[in-house]
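Just one protein chain is left out here, and the rest sit where they should.
For reference, chains read A, B and C in written order, and residue numbers begin at 1 within each chain.
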Amino acid sequence: MQLSRDDLKRAYERMFTIRAFEERVEKEFSQGNIPGFAHVYLGQEASGVGVCFDLGDEDYIGSTHRGHGHCIAKGVDVKGMMLEIMGKAGGLCGGKGGSMHIADLSKGMLGANAIVGGAPPLAVGAALTQKYNKTGKVAVAFTGDGASNQGTVFEALNMAVVLKVPAIFAFENNSYGEHTHVSYACGAPSIADRVRAFGMPCEVVDGMDFFAVLEGMRKALEHARAGHGPYGLEIQCKRFLGHFVGDPQAYRTPAELAEARAADALPRFRDRVLEAGLLDAADFEAIEAQVLELVEAAVQEALVAPFPDPARDLTRDVYVRYA
Amino acid sequence: MQLSRDDLKRAYERMFTIRAFEERVEKEFSQGNIPGFAHVYLGQEASGVGVCFDLGDEDYIGSTHRGHGHCIAKGVDVKGMMLEIMGKAGGLCGGKGGSMHIADLSKGMLGANAIVGGAPPLAVGAALTQKYNKTGKVAVAFTGDGASNQGTVFEALNMAVVLKVPAIFAFENNSYGEHTHVSYACGAPSIADRVRAFGMPCEVVDGMDFFAVLEGMRKALEHARAGHGPYGLEIQCKRFLGHFVGDPQAYRTPAELAEARAADALPRFRDRVLEAGLLDAADFEAIEAQVLELVEAAVQEALVAPFPDPARDLTRDVYVRYA
Amino acid sequence: MSKKTYVQAINEAVRQEMRRDPKVIVIGEDVAGGQGATGEAGGVGSVFGQMQGLYREFGPDRVIDTPISESAIVGAAAGAALTGLRPVAEMMFVDFVGVCFDQIYNQAAKFRYMFGGKARTPMVLRATIGAGFRAAAQHSQTLHPLFTMVPGLKVVMPSSPYDAKGLLIQAIRDDDPVIFLESKFLFGMEGEVPDEPYRIPFGEANIVREGKHMTFVAFGAMVPRAVAAAEALAKEGVQVEVIDPRTTSPLDEDTILESVAKTGRLVVIDESPPRCSLAADIAGLVADKGFHSLKAPIRQVTCPHTPVPFSPTLEDEYLPTPARIEAAARSILVHA
Partner (left out) sequence: MSKKTYVQAINEAVRQEMRRDPKVIVIGEDVAGGQGATGEAGGVGSVFGQMQGLYREFGPDRVIDTPISESAIVGAAAGAALTGLRPVAEMMFVDFVGVCFDQIYNQAAKFRYMFGGKARTPMVLRATIGAGFRAAAQHSQTLHPLFTMVPGLKVVMPSSPYDAKGLLIQAIRDDDPVIFLESKFLFGMEGEVPDEPYRIPFGEANIVREGKHMTFVAFGAMVPRAVAAAEALAKEGVQVEVIDPRTTSPLDEDTILESVAKTGRLVVIDESPPRCSLAADIAGLVADKGFHSLKAPIRQVTCPHTPVPFSPTLEDEYLPTPARIEAAARSILVHA
């Protein structure tokens, strides 16, 4: 696969933005600046970025409780996200959604979803719109290994085949659903085989390798855009931290955690690109510096931004018009 | 496969009881003697009888909206059924359940189920009890081809594998879910392949051949009773009538309907057994005469039996004790 | 203007909206029928015929049959609505809500609020409701309280062919998710229904019958029963005002409160078991905001706290009967 220098920069920038954003979320959460839960995407950057790399604003994605990375990969504004995660009025959802409900329809982001298995049926609908309107666009549903056991997900797989819609099912298999290993929760050894049995092609890709994810996604896109119906990807990746920030993870050995870190997609990407002489160290440094600045600015802005005003905002926007 | 003469008689008796019962239900329904809906099992007799043939009262089955045949195959009393279907006080459920909710726990019959996909999760639970109590018994879930697309069914398949319970999933593929053909509703060409992808063996059997069903079921039973976990059967059979009694079925050609009738499991069974010289014509005649008498008696008793008394029965038996 | 049945009115509403707006699609189980089969496709048009003929007029792209996968149906409708279509999804019986409730109440209903007012989900979910058909406990429920309690949903219960058409057209044009509950009991009811499209706004009650001694509030199939009871009482000089709010959410509180201000007496008739019911909801409303007008206890006539029984003798006593409504009314007349 040949990517332009600009594309390589964009890929790294997106991955590093997720990395920097999530590390900061972890820190701000631990310091009490982020209310509620935080499920960070650390370790899975190549997956989200690879899947979303060739998508435009009019392609849709449906996300999960672990959605920050998907948002950033889809081009959602990082400041708006940080404001939202801190519950501020200027957040992408006016502070009403928070980490688990960030949405930005203008970017084709149909929302994080705090219900496991919530998004795949919605993605089928978004894909149906594309087919109906003959837009040539697609809808992607991100689903975890744990979520792959939820009935709604299976229904969505079958429905997508029956309706022959351009839906792409991206199963991010990070081996864990909360505190349970996929080898226990999935009765069958392979998620991809299960997906295939529903009547669509499904590719297994190394989710710690940006290029592998992109390559798989390109096949999926070609298939879906050509009107051949849905396509599946099982993206095998690693969850660096616990299920949520603060999870002590006694169920994972230090060796396993170290192994996960050793597979880090970012240095792997950098080394490969450096080796091939496509970008140089200064390029990476520049990207990192710029991203860190962006994230810092987002945090600083969000920390001091005002909260919503209950008198004005609490009961607003339940309906377009309630009558 | 070698069956004793008694077993052969029992098999035919069960199949013919279903046939006679359902034909009578059709008639009584058309004459206004049966309230509500009636989904008859005509054409699928070999499936239910084959699956239940080796089960005892302490093995469980969970059934569907098309449950009369399953009940009879499991040994549920035909008079109690007819009373129930007519809504009479003496019915198996006191007239409260009707055709779609006949249950007889004393016969291991966990109930017909008017929710498509309702029974498989329950069967997993019944199978869990068997595993927990080490009874060596099994639980069977009957599911249609249409129902095979319901999320609850997929969840049950996976859960059964994960918990390694002695559950047997009998998918009765009669090619139709209401008025839609399986080739449209199931995105994948094979139900059995889908079941296998969940991590259990699944056999495809000819549901118009009692011996084929029994043979498949014996493998399933051996597997489940030996503690190897769940097993699937895709039983390919024919629905002689419409979805419900009265369905005009314009979506099926006369040729298809004739083909279904031509595959009738009962003459096929009879011819084979006669040919092998295991039973003679008089045996079959005796069985048929006796069954017809039984069904006639059931109908006559049910027709004149009293309805429940609302003052006494309407609000009774919602709880074991409401306090 | 011509006589049409309730089912015909529903059919006409969807048909006319589909002609008007190419973004309107229909999706559900056997809304066409016969897909993949050996005979003709499109001849079913929903199991009670509400969508009959639409497949032939609009074809498979707009009248979409689905597998038996209610979560995927509702989710597909919600996802399509979020991205620009106006799906009219069908749930054959409302009883099936249990297998797809998440997509209704956590997804479609909550998007707008969770996303800070940035999403629209203009979908209609049609479902048939009601007991009386010997269809037993899993095919006879009404369940309107289940939807009414959910912020973000609108809930419609038409009681006549005229209302069915006007409310359904409003539902399809509405920008919020609407649950449209079709009373099986009324499917054959005939009434005058204008041929041209028209809308009935949500949250505007219909005063079905005027009266000054007592107020009945009823919805859907309970409206004709309330009227029957009111007519029986009228023979004895008791003039009952019968109010049909048409939509349970939004609820036309003003019309109810004004009526009770005039009559001082209220009976709420509700086609559901009593607990956390719509009857209780309205009784609670009036016990608060209409308290000072009340001359007598507020009676609720509901189904008993039981599942729906199959047997005709039991089921006939299950729903509120005109006789039970009348008895409830009489029991508060003596408090004059």
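Quick notes
The working rule: a residue touches a chain if its C-beta (ideal position, glycine included) is under 8 Å from a C-beta of that chain, and two chains touch if they have at least 3 such contacts.
As the structure is a prediction and not an experimental result, all values here were calculated from the model.
Of the chains on view, those touched by the hidden chain across the whole complex are A, B, C. In the complete complex, the hidden chain is touched by one of C:Pro67, C:Pro224 or C:Pro309, namely C:Pro309.
The omitted chain makes contact with just one of the residues C:Ala77, C:Met189 or C:Ala283: C:Ala283.
Among the residues A:Arg10, A:Lys164, A:His181 or A:Arg268, only A:His181 touches the chain that is left out of the figure. From the options A:Asp6, A:Glu275 or A:Asp309, the residue with contact to the unseen chain in the full assembly is A:Asp309.
Among B:Leu128, B:Leu214 or B:Val245, only B:Leu128 touches the chain left out of the display. Note that of A:Gly80, A:Gly146 or A:Pro166, the residue touching the chain absent from this view is A:Gly146. On the side of chain B, the interface with the absent chain consists of residues 60, 62, 91-97, 101, 103-105, 110-111, 113, 115, 118, 120-130, 132-133, 139, 151-152, 155-156, 158-159, 162-163, 316-323, using the contact rule stated above.
Chain A residues in contact with the hidden partner, per the touch definition given at the top, are 35-37, 87-89, 93, 95-101, 113-118, 146-147, 149-152, 176-187, 249-253, 255-256, 307-310, 313-315, 318. As for the chain not pictured, it touches chain C at residues 71, 95-106, 109-110, 113-114, 136-138, 145-146, 148-152, 248-249, 251, 272-273, 275-281, 283-289, 291-292, 294, 296-300, 304-307, 309.
One rule holds for everything that comes next: only the chains that are shown with their structure count from here on.
Chain A and chain C have CA centres that are 39 Å apart.
We define each chain's centre as the mean of its Cα atoms; on that basis chain B and chain C are separated by 35 Å.
Mean C-alpha positions place chain A and chain B at a centre distance of 45 Å.
Annotation for chain A: residues touching 2 or more other chains are 151-152, 155, 158-159, 162. The multi-chain contact residues of chain C, meaning those touching 2 or more other chains, are 66-67, 69, 71-72.
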